[in-house]
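Here the complex is missing one protein chain, while the rest keep their positions.
For reference, chains read A, B and C in written order, and residue numbers begin at 1 within each chain.
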Amino acid sequence: MPLYLTDDQIMLKDMVGPMLGEEGPRHLRRLRDGHDAAGWSRELWARFGEMGLAGVLVPETAGGSGLGHVEAGIVLEAIGRNLTPSPFLATAVAGVTVLAAADDAVRGRWLPDVVTGSATIGIAVDEGAKHRPAAIALRAERSGNGFRLTGSKTFVVQGGTADLLIVAARTAGAAGEEAGITLFAVPRASEGLDVESVRLADSGMAARLAFDGVAVDADAVIGEVDGGWGLLSRMLDAGRAGAAAELVGVGGAALDLTVDYLKTRRQFGREIGTFQALQFRAAHLYSELEIARAATLKAQQMLDAEHADAPKWVAVAKAKAGQAATLAVQEGVQMHGGIGMTDEYDIGLYMKRDRVLQEWFGDAAFQADRLAVMNGF
Amino acid sequence: MPLYLTDDQIMLKDMVGPMLGEEGPRHLRRLRDGHDAAGWSRELWARFGEMGLAGVLVPETAGGSGLGHVEAGIVLEAIGRNLTPSPFLATAVAGVTVLAAADDAVRGRWLPDVVTGSATIGIAVDEGAKHRPAAIALRAERSGNGFRLTGSKTFVVQGGTADLLIVAARTAGAAGEEAGITLFAVPRASEGLDVESVRLADSGMAARLAFDGVAVDADAVIGEVDGGWGLLSRMLDAGRAGAAAELVGVGGAALDLTVDYLKTRRQFGREIGTFQALQFRAAHLYSELEIARAATLKAQQMLDAEHADAPKWVAVAKAKAGQAATLAVQEGVQMHGGIGMTDEYDIGLYMKRDRVLQEWFGDAAFQADRLAVMNGF
Amino acid sequence: MAVVDEDVFRAEVRDWLEANCPAEMRAPVRGDEDLCWGGRNPTFSCPEQKVWLDRMAAKGWTVPDWPVAYGGGGLTPAETKILRAEMKAIGARSPLYSFGISMLGPALLEYGSEAQKLHYLPQIARGEIRWCQGYSEPGAGSDLASLQTRADDRGDHWLVNGQKVWTSYADKADWIFCLVRTDATEKQKGITFLLFDMASPGVTTKPILLISGSSPFCETFFDDVRVPKDQVVGAVNRGWDVAKYLLGHEREMISGMGLAAGDPSLGRTLTDIGDPGLRALVAAFDVDAYAFQAMSERFIDELKAGQAHPAQPSMMKYAGTELNKQRSELAMAAGGSDALEWDSARSNTGAAARTWLRSKGNSIEGGTSEIQLGIVAKRILALPG
Partner (left out) sequence: MAVVDEDVFRAEVRDWLEANCPAEMRAPVRGDEDLCWGGRNPTFSCPEQKVWLDRMAAKGWTVPDWPVAYGGGGLTPAETKILRAEMKAIGARSPLYSFGISMLGPALLEYGSEAQKLHYLPQIARGEIRWCQGYSEPGAGSDLASLQTRADDRGDHWLVNGQKVWTSYADKADWIFCLVRTDATEKQKGITFLLFDMASPGVTTKPILLISGSSPFCETFFDDVRVPKDQVVGAVNRGWDVAKYLLGHEREMISGMGLAAGDPSLGRTLTDIGDPGLRALVAAFDVDAYAFQAMSERFIDELKAGQAHPAQPSMMKYAGTELNKQRSELAMAAGGSDALEWDSARSNTGAAARTWLRSKGNSIEGGTSEIQLGIVAKRILALPG
């Protein structure tokens, strides 16, 4: 498969881009300045549902669009370019990857609502400030017909508004081990579950969850008891590839804003874009972003092909897209000079979003380390 | 003490600089093109002896100049600037640091010859391709009145011409442990010791040593049996600070060559030094080298003051000087363009010397790790 | 000053401080609200803050090395150093924070008329007038001299029209010192250094919201502001000389700020660096941090000895601000998702993230990194063009 978009994929891009681009970052500003409690628009999400975007990864037989990670990435790149707050990544990419593997009961209960855009999902994996999935310590102990969950989660993006939480818990073994992890489908409105929503630097919301013996039925288990690591990893990889795509969008928009600025801003009697040092830095940045885009598309194609090397390419994509986007927002703010520091200009919003996406599902250093481990060193 | 050179130190600098600068890199070229087996000039080294430079760190009571690491660094910076091959670092800095702690017998036997420039020292610590002093595995086993040494050493700079070898051996414990190491003074002309001299990229020589039960007397031990780690570390730190100073010289000369070239070379109808991108890179490089120079002087002052934090500052100096010098030679070759790649121009010689100095006594990554460990993380 | 005299002076200072510095003014500053800025309508966090200011001002010790005639203490450099050391020894707070002291004062001392010195400097010394600086303009940026705010000569007064930006505390200042264009046909040589009252009709200010949140910076607008003719410092059309003098002064101050104090290690401040990649980055950063600390020590020592290259502050500003940005980036990485919180009490209303975002301005304000690199290239390395 050639490493560029097919005609169908370009059509999707040409549909989603203008749709989100119409308002662009103003959409985020409106939610932010209105202190919106959710941090994202239910109206827009319902439209994603209608257009089949919420079900992009769901098979047509299950009411979805039956598309793949490449298509999800196209949507996410547009989301990144326009800074559109959306449940898309957590719900339609990461969440759906797990739901697809669930028993009929859980799938039947949630998937239709997810596809129509009327239910959203929160991913509850991290327990510390850094993404370290093997370190899961939240315990799920057998109790009667089901389990009781005790422990805490953090950085559950949009967890406060999520209808369903995918919770990675430890049913055996010790923190640090990959074995002994089990995934649970836990309604947010469960007894004993305390949800604290906090606003992040990018104006989005994330939740800290406290589980105090939260009771769930046995059929809340998704996948195998104690053997959830593989499914968890697939979910995280879907999230990582998606975050990479959004980062490519964030970085690409930051580059475009900056290049536009270089062409219009005049200093010392000429456009600052004529200054060689700035030209070279912009060209280097372009190069980094193009490479990140290629790596991201490669990872998505590998995921869609269910290739054994997909996890490697996902690690590469998340790391490279993160680095390139971070460079883009840093160079963007610096080259904008003083006005780049003001809230009035959009470039700072891209810097904030980049930082959140860097951390989500593991930062560049984490991904590089993972790649090294997969390569045996 | 202010962090700049005293008047006396400036006098030393003004003496050594012109002395080595007269021939500059031509001295190295002459030795290299003549396939000199030693790789350094006995004549020049004798002059170092006469001038009191070989005994720079040796107390006046022992016939030396009674100066410190700052002064040694001044000599080494001049050596670096002029690419002068010299036993100075191994012998007069690292070697002397150990000899000073030796019993009268060993000191009396070797120090006078070292001070006059008639004996040189090889430092035999490394056993693998990377500097990892705690990993010493060469065994010294008690045998009669003394010890028998068995094992191998590598990267013994100027070991093939050294009269005396300082050998770090394991008398107890296992490779990886700091305890159980003992330093020995071993004449190169010992039975059972095989010395293979190899030429390195910078045209200097280093030796690989094979010890096949080499017998030494008990009084060949320098410092305590099993407790040599502290003295070994002091020797290595002296070497590291010295290598940092030489690196500052290498980097400084590379910067000067490059800035001169930028001022004279014309392209597209003007001096290439008018191109902003090159100006900024040169200015950044200047900044890095100034910082490296400050860090190196700080480390030397701390060593001279026998300050408890000296090892930290030595790690900082070696790492920073290494990075700055490497940047200098890389930028130097690139900004010289094609002619920077030719053997005819000196810039490539600086690149080669930089690489050898990077490795010697541990590279920048090693030093950064050491600093982190000393800082408890 | 002989050593004996120094000891006498030191003892006097110590006694005076002991008797006059209120206990409340010896406690560490907890935040902006503890800083005293003076002004027409001063706010004091406690009565002792006012007492402390008044007592110090009465001695002339808010500006110890200014001449007594201008409200200063008339101290020699050696005496000034002793005063500062003794204040530091008891943890005495600075009695007055003031752009009048740090920025306008040096300009007036160098370029002001005798009448101006006698009028303005004592007000500054006593903290009666709070000043702000009107240099930057939206269209100018790094090319400061391209400023457009006009002062038209209307016989008995100047008529000022235009806009300034990045005016720190313009909304709280009483007077402004300002660069204005008095000759549109010249660039540097058409600029004049003007002083005027921010209460003048036609002056409005608007605070600037930064990506890190609220800030002391303002946009400042001048709409037909009348300024008396005698409020020019230096000659008309020679304001650029005054500005350059002050910029050098400021750059030196900024480049020496926060230098060489305490252990610069980032790694030591982090509790758990689990990730090996991050640990390596922090270890590499620490090398740079220590090395720059050594450079700062060297720079300050060379400055004191008069050995520093005049353009060396540019190098320090460049390297120091870039390093600080890097520190903030790594601190954010180490802080992970906790550090992303923006307005929770737990995160001290997003202190980590706001500090990180604010640090991005370091390499822009006070001359961008690009400006500094250009200065180093031309003035230190003597590169052409």
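The working rule: a contact is a pair of C-beta atoms (placed from the backbone, for glycine too) under 8 Å apart; a residue touches a chain by one contact, two chains touch by 3 or more.
Please read these numbers as outputs of a predicted model, since none were measured by experiment.
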Which of A:Val259, A:Leu327 or A:Leu349 contacts the chain that the document leaves out: A:Val259
Which residue of A:Leu31, A:Val56, A:Leu232 or A:Leu297 touches the chain not shown here: A:Leu297
Sole contact to the chain not displayed, among A:Thr97, A:Thr120, A:Thr154 or A:Gln367: A:Gln367
Positions on chain C contacted by the hidden chain, ascending: 276-277, 279-281, 283-284
Positions on chain A contacted by the hidden chain, ascending: 2-4, 259, 262-263, 270-271, 273-274, 276, 279-280, 282-284, 286-287, 290-292, 294-295, 297-298, 312-313, 315-317, 319-320, 323, 364-365, 367-369, 371-372, 375-377
Hidden partner interface residues of chain B, rising order: 126, 128-132, 154-155, 198-203, 206, 265, 267-268, 275, 277-278, 330, 333-334, 337-344, 348-349, 351-352, 355-356, 358-359, 363-366, 368-369
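Going forward, only the chains that are shown with their structure count from here on.
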Where chain A and chain B are represented by their mean Cα positions, the distance between them in whole Å: 50
Separation of chain B from chain C, taking each centre as the mean of its C-alpha atoms, in whole Å: 44
Centre-of-Cα separation between chain C and chain A, whole angstrom: 42
Multi-chain contact sites of chain C, meaning residues that touch two or more partners: 370, 373
Touching two or more other chains - residues of chain A: 275, 277
